[in-house]
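The other protein chains are all here in position, but one chain of the complex has been omitted.
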Amino acid sequence: MSDDGALFDKGLPIRRSVLGSDYVDRSLGSADDFMMGIQRAATAWGWGWAWGDPALDRRTRSMINLAMLTALGRPHELKLHVKGALNNGITVEEIKAALLHATAYCGIPAGLDAFKAAHEVLVKEGAIPAKE
Amino acid sequence: MSDDGALFDKGLPIRRSVLGSDYVDRSLGSADDFMMGIQRAATAWGWGWAWGDPALDRRTRSMINLAMLTALGRPHELKLHVKGALNNGITVEEIKAALLHATAYCGIPAGLDAFKAAHEVLVKEGAIPAKE
Amino acid sequence: MSDDGALFDKGLPIRRSVLGSDYVDRSLGSADDFMMGIQRAATAWGWGWAWGDPALDRRTRSMINLAMLTALGRPHELKLHVKGALNNGITVEEIKAALLHATAYCGIPAGLDAFKAAHEVLVKEGAIPAKE
Amino acid sequence: MSDDGALFDKGLPIRRSVLGSDYVDRSLGSADDFMMGIQRAATAWGWGWAWGDPALDRRTRSMINLAMLTALGRPHELKLHVKGALNNGITVEEIKAALLHATAYCGIPAGLDAFKAAHEVLVKEGAIPAKE
Amino acid sequence: MSDDGALFDKGLPIRRSVLGSDYVDRSLGSADDFMMGIQRAATAWGWGWAWGDPALDRRTRSMINLAMLTALGRPHELKLHVKGALNNGITVEEIKAALLHATAYCGIPAGLDAFKAAHEVLVKEGAIPAKE
Partner (left out) sequence: MSDDGALFDKGLPIRRSVLGSDYVDRSLGSADDFMMGIQRAATAWGWGWAWGDPALDRRTRSMINLAMLTALGRPHELKLHVKGALNNGITVEEIKAALLHATAYCGIPAGLDAFKAAHEVLVKEGAIPAKE
């Protein structure tokens, strides 16, 4: 798995730009040899190969991910991409609408889990106020 | 998403009656505008539209949900419906049998996760004694 | 996998009674050594172990299966259990209500696929008239 | 399930406009009482409630659906929404990019099945030429 | 998505060797520009990057795929890998045991669908005799 170097190099700045340099530096910096396996895969294939394709803009990819990760039932990854959506200029209203759209297609329990995960990030990032 | 008012009003008392007024009041009371999106959806579609249809009794819907949520891999929602099953008069023996039935169809790891989630609720609700 | 003989013997008459002797005889009769692997497993674990447990009646197990197989996305197995549901005395109205209930929890595409599969069986079995 | 009339009426013209009047007329016209259960649900919940919410434009909802239905493993529904995507002005290049994006998140077998389903529709609709 | 050339070149002979040159030539030869998107992805990522990694032998990867594709519910891809398993020297008895193992973890309906898909290939390839 040594032939993905060009895609890794292409993906790294895109990943930083969408998820934030702090998060990416922490993920790569804390990774031992075992975890570097998936870090390289995610950066090369997810960010270099998929996100690096100019055929879709970042805003559209973020919108897609909100609903697709709801369907896949992956709350950890969904949280990262809620933050990425904010960085890509998507509003809280649009995130809410994407998750409601996904609820109709994935069912209510999937929707509830996605809303809870997204809400946690939105409050932490200051995009919606913490309730007193 | 403003046309679901009648279904929301129909679903709210059913939801209270199955999941408990305390839980429902807390969920709605703590919901900000973002979370009200899914709270309305769940109440209108899940409780008003599905549970509000008299073609199946509540006991049957509870039995279905125990196995269906095992299949969907949604432990948070499963826990709510274990409590709902108790409120609908389903016994611990029947909950156990429904989850074993689901294990044959969904596989052992799905069964193990469902049993753990259900057990936590059953002990908390006093339906089975906490082990010393 | 030779220790499941008692469960196989217990499950076979239950399977016949729910799915019909014709279907079961055909499945077992046409099975070569390879397919007997899963035929034995399904009969012993599904029918002897799960359905053979008296803690839930057959009607309840049928209702559960309609929704659970919708969640699992298994149209072939769902069709068998729609026929089984009819044999267990469940009405077309109840099958419809169970699949609508499942649609709220599993999403609209899962619901559409389940309705189509169930409809095919209901027409074939004469439970609803074929449209002219 | 009689309280969803307003959402059904709101959803019907949107569904016609995205999926084509011919398809929708055929679906509703051929539906007996059993199938009308899911036809009403899909129209009211999917089209009236989700698509009818102006917070996201149709183009974005189409893009989301291509990837989300790949994740859900629902080829029949995906095919409908490939046609809908064309009707909403999405290009073949964008459909391809959305499915490749989904492949990175859902895995190669999900991607292969989605490409095959989409390809069938694109050729049938004349959006890409049939190979000689 | 132009940076995966080295992995495509690495993956192509492995894919040919496991799935058969005839099948691979047909897949690539019949692919238009749209389908080449996923053909390149599958060859580069699946065959060059994953199968091309010497840390696991082909036999082990075939065994893994039989159970993993049962879990994912992808019968088309499973069929390809049943043929690949035969090419990699795996016996019919071992394929049967892998699918029974998967049945315990994925549930009976997943097992039934996998056995049917595998059986079709095994008969077609002459690995088990067609029943008269």
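Quick notes
When the chains are written out, they are named A, B, C, D and E in that same order, and each has its own residue count from 1.
Methods note: contacts are C-beta pairs under 8 Å (C-beta built on N, C-alpha and C of every residue); 3 or more make two chains touch, one makes a residue touch a chain.
Keep in mind that what you see is a predicted model, and the values were worked out from it rather than measured.
From the options A:Lys10, A:Arg74 or A:His119, the residue with contact to the unseen chain in the full assembly is A:Arg74. Set against the missing chain, the residues E:Ile14, E:Ala67, E:Leu80 or E:Ala118 yield one that touches it, E:Ala67. The omitted chain makes contact with chain A at the following residues, 1, 30, 32-35, 37-38, 41-42, 45-46, 69, 72-74, 76-77.
In the full complex, chain D touches the omitted chain through residues 103-110. Where chain E meets the omitted chain, the residues involved are 45-46, 49-51, 53, 55-56, 60-61, 63-72, 93-94, 96-98, 100-106.
In this text, only the chains that are shown with their structure count from here on.
Annotation of chain A and chain C: jointly contacted by B, D, E, touch as defined at the top. Steps from chain C to chain E, minimised over paths through touching chains, total 1. Of all residue numbers used where chain B meets chain D, over half belong to both copies. The two sides are thus made of the same residues.
Relative to the whole-protein C-alpha centroid, the nearest chain centroid is that of D. Note on chain C versus chain D: their Cα superposition corresponds to a rotation of 120 degrees, in steps of 5. Separation between the centroids of chain D and chain E, computed from CA atoms only, is 29 Å.
Each of the following residues of chain C touches two or more other chains: 45-46, 69, 72-73, 96, 100, 103-110.
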